[in-house]
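Omission of a single protein chain aside, the complex is shown with its protein chains in their original locations.
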Amino acid sequence: MSEILLEVKNLKKYFDTPKGKLHAVDDVNFSIEKGKTLGIVGESGCGKSTTGRVILRLLEATGGEVLYKGRNILSIDKNEMRELRKEMQIIFQDPFSSLDPRMSVSQIIEEPIKLNKLIVNKEDRYNRVLELMDLVGLSRRLINTYPHELDGGRRQRIGIARALALNTEFIVCDEPVSALDVSIQAQILNLMKSLQKQLGLTYIFITHDLSVVNHFSDDIAVMYLGKIVEKAPSEELFTHPVHPYTQALLSAIPRPSLDKRSEKIILKGEITSPINPKANCRFSNRCNYAEDICRETEPSLKEISPGHFVACHLFDGSK
Amino acid sequence: MNDYLLDIENLQVQYVTDDGTVSAVNGIDIKLQKGKTLGLVGETGAGKTTTAMSILRLVPHPPGKIIGGTIRLDDTDIFNISEKEMERMRGNIVSMIFQDPMTALNPVITVGDQIAEAIMIHQKLNQEKANKKAEEMLELVGIPGNRRNDYPHQFSGGMKQRVIIAIALSCSPKLLIADEPTTALDVTIQAQVLELMKELKTKYEMSMILITHDLGVVAEVCDDVAIMYAGRIVEKGSLQDIFLTTKHPYTEGLFNSIPNIDNRKAELKPIKGLMSDPYNLPTGCSFADRCDYVMPICREKSPQKIFFSENHYTECHLYATDIDFKLGRHQE
Partner (left out) sequence: MLDKSKKRSQSADVWRRLRKSKAAIAGLILIAIFILVALFAPLLADYNEQAIKINVKERFQPPSQDHLFGTDEFGRDIFARIVYGTRISLFVGVISVSIALSIGGFLGAIAGYYGGRLDNAIMRVLDVLLAIPTILLAITIVAALGASIVNLMIAVGISNIPGFARVVRASVLSVKDQEFIEAAKAIGAKDHTIILKHVLPNSMAPIIVFSTLKVATAIMATSSLSFIGLGIKPPTPEWGGMLAGGRNYIRDHMYIVMYPGMAIVLAVLSLNLIGDGLRDALDPKLK
């Protein structure tokens, strides 16, 4: 039985807005085993990125616990957290804004090593940078170039090298390939997969792209308006989606093939923002199957088959 | 007289900047029949948007310059008419939808007025009639007409894109160019908007050019597909030709780069390397450096069009000697 690296319990993050409290992340629970990938999928505004940032304490949580190796990192102080950051890293969506435009490739990759005083000797540090560049497939001759001289795929490799520069074990990947062209996207996905095998990394993979998440993750959690509505092993989720939202989401993916044209489930309306939400199913106003109970009480996440959780009243009983 | 609504021949567009000259479009031919939808597929920098802007004669000049070729739109040679005549064609004959619905609308004018403005300019209707038509257009794209006095910020992304579609269609153009119309939208909203576009296309018997990088979207909407790479159309054919009998190695590479949603174990086979430097395109085939099937001739001579049927062609040396050459990819 492999060990659990990260466990999130009742995580909440509310933002104060002029219109009221925005429940960006509301009572989210999940856990990830070491060396595995959890995909978090959802549309814009569902709270997936906020979840990733709260776990790394780039945003302070409103409530709940994040247990990393059994320790609640939301309650430790700044210095202890800084220590932990050597193991917990993030890769960002936008390779254009996530790199300081005034720093060269070597400075960017070297910065975490320097800041945390991992390697003090200048020459050793330089060699480590070269090693990291080899690891992520960046040509050594680029060491003195600046981000604006490089294309999106290479910039993303720099971002990955920076995340790996410390003693990284766990990485939150926030839409790491959505800003890239398809042919480059595949290069980066393959790189991240091989790094995971090579270094035993654990990933949270946040994305809106279902085909990417299916390819990449072991387990998938589908989020809607701050809540996890369904969570299952990838294979199971894609073959037996049960939550109406997951079903609609899966059917909406445009498939690049001419056979298997499935009938699309077109949802009505659009996602709203979860400001002062009522205690009901947040999907009920767009759901094609909504009943009275959906509009009145909130469903909780229940296990319907081993490892497959869903939060929907339709599956409460024997249905 | 021919039955093509749009006929582009040997179009060449360059951008002249301080760093050198970029050949964005290097001699492409597109023929589009009435009522058909063409998918223009390619990655960043392939020249898709420049092609579209050329059709509207809106390539920014400087730095952009159309250096050769002809575009016949609705039997008019658009490079030989005055700016005034061109203005009349934009909106009435050809209309465009842009990628970003967030910035394409004026934030201080109500959506109804923005649609009415387009109608008044092109159809010489009075204010009252234009307003009424604007309301009809909103209903047509699935927005209640009574919301015409709302401002763009009161609409979500998907609804803004609907408003933009309403503006583009308000003068019933014969050709609609949609530049990545759903890229900025979420999947469920994308499905709604694509559904709407398909519906309207049939209703108005419009021709459409859909610019996208997403082969999934192409499969949903298009009749014909043109794959662009480094300013050239490397393969063109019907949807079935491209998806079922893929010929060009780049097209094959695109398919292999997309994660297969029905088989999560399938390995991704990315195209190696990067798009060639547009300032300095190599002689011969621009794709040669990234191609798995590269031959010595590819680096010496630009490939010519090779036709497999009247409609399906590719520009690749692989078929010059052996027209039955088979790529590695086999259809699932």
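In this document, chain identifiers A and B correspond to the written order of the chains, with residue numbering beginning at 1 in each.
One rule holds for everything that comes next: a residue touches a chain if its C-beta (ideal position, glycine included) is under 8 Å from a C-beta of that chain, and two chains touch if they have at least 3 such contacts.
Just so it is clear, the structure is predicted and the values come from calculations on it, not from any experiment.
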Checklist outcome for this item: The one residue from A:Leu166, A:Ile275, A:Ala290 or A:Ile304 touching the chain left out of view is A:Leu166
Next on the checklist: In the whole complex, not just what's shown, which of A:Thr17, A:Asn72, A:Ser97 or A:Asn288 touches the removed chain?
Outcome noted: A:Ser97
Item to check | Touching residues (missing chain, whole complex) on chain A | outcome: 53, 56, 58, 82, 85-86, 89-90, 92-94, 97-102, 104, 111-112, 115-116, 141-142, 144-146, 149-151, 159, 162, 165-166
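We take it that only the chains that are shown with their structure count from here on.
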Next on the checklist: Nearest whole angstrom, what separates the Cα centre of chain A from the Cα centre of chain B?
Outcome noted: 32
Next on the checklist: Residue numbers of chain A touching chain B in their complex, please.
Outcome noted: 43-44, 151-154, 181-187, 189-190, 208, 210-212, 214-216, 234-235, 238, 248-249, 251-258, 260, 264, 266-267, 270-271
Checklist entry - Along chain B, where are the residues that touch chain A in the complex? => result 43-44, 156-159, 186-192, 194-195, 213-220, 239-240, 243-244, 253-262, 264, 266-272, 274-275, 332
